[in-house]
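Excluded from the complex is one protein chain; the other protein chains are retained at their positions.
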Amino acid sequence: MKKVSVVCHSGFGHTTNQAKAIVHGIDNIENVTGNLIGIDQEGEIAETDWLALDESDAIIFGSPTYMGMASWQFKKFADATSKRWATQTWKNKVAAGFTNSASMNGDKHSTLHYFMALAMQHSMLWVGTGLMPSYTKSAWRYDINFLGSFGGLIQSWIILGQIMGSDSLLIRVFDYQRV
Amino acid sequence: MKKVSVVCHSGFGHTTNQAKAIVHGIDNIENVTGNLIGIDQEGEIAETDWLALDESDAIIFGSPTYMGMASWQFKKFADATSKRWATQTWKNKVAAGFTNSASMNGDKHSTLHYFMALAMQHSMLWVGTGLMPSYTKSAWRYDINFLGSFGGLIQSWIILGQIMGSDSLLIRVFDYQRV
Amino acid sequence: MKKVSVVCHSGFGHTTNQAKAIVHGIDNIENVTGNLIGIDQEGEIAETDWLALDESDAIIFGSPTYMGMASWQFKKFADATSKRWATQTWKNKVAAGFTNSASMNGDKHSTLHYFMALAMQHSMLWVGTGLMPSYTKSAWRYDINFLGSFGGLIQSWIILGQIMGSDSLLIRVFDYQRV
Partner (left out) sequence: MKKVSVVCHSGFGHTTNQAKAIVHGIDNIENVTGNLIGIDQEGEIAETDWLALDESDAIIFGSPTYMGMASWQFKKFADATSKRWATQTWKNKVAAGFTNSASMNGDKHSTLHYFMALAMQHSMLWVGTGLMPSYTKSAWRYDINFLGSFGGLIQSWIILGQIMGSDSLLIRVFDYQRV
C-alpha cells in the first residue's frame, strides 16, 4: 500500500476543499491511501503529522496564493522542513502541488514555482498536472483545466465548479511510482 | 516629447494587435509619441530600429508565450541586446511588457518574469499593469484585467474582446517619467 | 526630503547587517533619509511602522532566503500588506529588494522574483542593482557584485566581506525619484 500525504494550509476553506477532492481521488486508486494534513492558523502541524510525511511515498503541497505567493502559514511549515532538508529525509519522494486565488491568474504560477523550488531543495521529484489546457473559443469555466496550468493544479474562486483534474494528477504520481 | 517604443514579435497577429492597441494608447497621452517595432520571423530588427530603441524613454517588450516562454524570435532579439547590455546603454529607461497565449494561464507569467529579468540586466526600471484584477463571482471575460495580471499585460486568445488595460499601463509608465 | 524605508526580517543578523549598510548608504544621499523597520520573530511590525511605510517614497524589502524563499516572518508581513493592496496605498512608490543565504545561489533568485511579484501587486515600480557582475577569470569573493545579481542585492554568508553595491542601488532608486 502506497501512501500519499496532502499537506496544506487553508485560510477560508477553498484550499481544504481542493485537498479533500484530491484525497478522494487518491483513495480511489488501487493500493494507495491518502492522508490529509492541515497546517493550522499558526503554521503548525502535529509531531505525528511530521512522521506521516516521513513515511509517505508522495507529498502534495497546497496553499492559497496570497499577495503573490503561498500563505505565511504554509511558508512557516516549509521553513520547519529545514531539519528534513539537512538530512535529506524526503529525498526521492514524489512531489506535486496545488493552489487557488480569487482571480484567474493572481500570481498562482509564483506559488507553484515556489513549490517546485522547495521540492528541489528536498531532492524530491516534481510531477505536474499532465493535463492539456482548455483553449478553444468554446472554452468555458467548467472545462477541465480551463485555467491552463501545467506545473500544478490551480483553481480560481470565481469558478464555482468542482475541483478539476485532481484524479489525473494522482494517476500521474502513481504511474511514476510504478505501483 | 517623450518617446516610447513597443518592440514585439508576433507569430499569428495576436501580439501585433496588442501592440497596436498599446501604441494607440501611447499616442493619446499628451507629449508622448509611440513607435511600433516588429521583430521579423527571423528574429531581426533593422539598424534604424536599434537606434530608435536607444533614443526611447521607455521600451515595452511583447511576445506570444509559446511552450512556456517568449518566442525564439523574441529571444533572438533579446540575445542581440547583449551589446547594449555590455555598455548599459538602456540603463534607467522604463520597461514594461505584455504577452498572450491560447489558454487562460499557459505560463504567461513565465514570459513576464523573463521580461523583468531582461530589464534588470539592462538596469531598466520595471512597471506593471497598475490594475486591480476582476475577481468577483460576477467577473466575466470582458472585464478589465479579467485574467488578473499585475506584472504585465496578458491576454488569452479565447477571450474575443479588445485589448484591456493598455491605457492604464501607459499612464503608469508616464507617471514615472514625470512628463 | 525624500524618505526610504527598509523593511526586513532577519533570522540570525545577516539581513539586519545588509539593511544597516543600505540605510547607511541612504543617509549619505543628499536630501534623503533612511528608516530601518525590523519585522519581529512573530512576523509583526508596529502600527507606527505601517504609517512610516505609507509615507515613504520608496520601500526596500529584505529577508533571508530560507528553503528557497523569503522567511515566513517576511511573508506574514507581506500577507498583512493586503489592506494596503486593496486600497492600492503604495501605488507608484519605488521598490527594491535584497536577500542572502548560506550558499552562492541557494534559490535567492526565487526570493527576489517574489519581491518583484509583491511589488507589482502593489503597483510599485521595481529597480534592481544597476550593477554589472564580476565575471572575469580573476573575479573573487570581494568584488562588487561577485554573485552576479541584477534583480536585487544578494549576499552569501560564506563571503566574509562587506555588503556590496548598496550605494549603487540607492542611487538608482533616487535617480528615478528625480530628487
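Letters A, B and C name the chains as they come in the text, with residue numbers starting at 1 for each one.
Definition applied: a contact is a pair of C-beta atoms (placed from the backbone, for glycine too) under 8 Å apart; a residue touches a chain by one contact, two chains touch by 3 or more.
Quick caveat, the model's predicted, so the values are computed rather than measured.
From the set C:W85, C:F115 or C:F146, the residue in touch with the chain omitted from the display is C:F146, counting the whole complex.
When the missing chain is restored to the complex, the residue among B:W50, B:Y66 or B:W126 that touches it is B:Y66. Of the options C:S5, C:S56, C:Q73 or C:S110, the residue whose C-beta touches the omitted chain is C:S110. Although one chain is not shown, part of subunit C still touches it, namely residues 68, 101-110, 133-137, 139, 145-151, 154, 156-158, 160.
With the whole complex as reference, residues 88, 91-92, 113, 116-117, 119-121, 123, 125-132, 150-151, 172, 175-176, 178 of subunit A touch the missing chain. In the full complex, subunit B makes contact with the omitted chain through residues 43, 66-73, 75-76, 78-79, 81-82, 85, 107, 110, 113-114, 117-118, 120-121.
Keep this in mind: only the chains that are shown with their structure count from here on.
Interface subunit B/subunit C: over half of the residue numbers present appear on both copies, so the contact uses mostly the same residues.
Separation between the centroids of subunit A and subunit B, computed from CA atoms only, is 32 Å. Taking the mean of the C-alpha atoms as each chain's centre, subunit B and subunit C sit 26 Å apart.
Residues of subunit C found to touch two or more other chains are 113, 117, 120-121.
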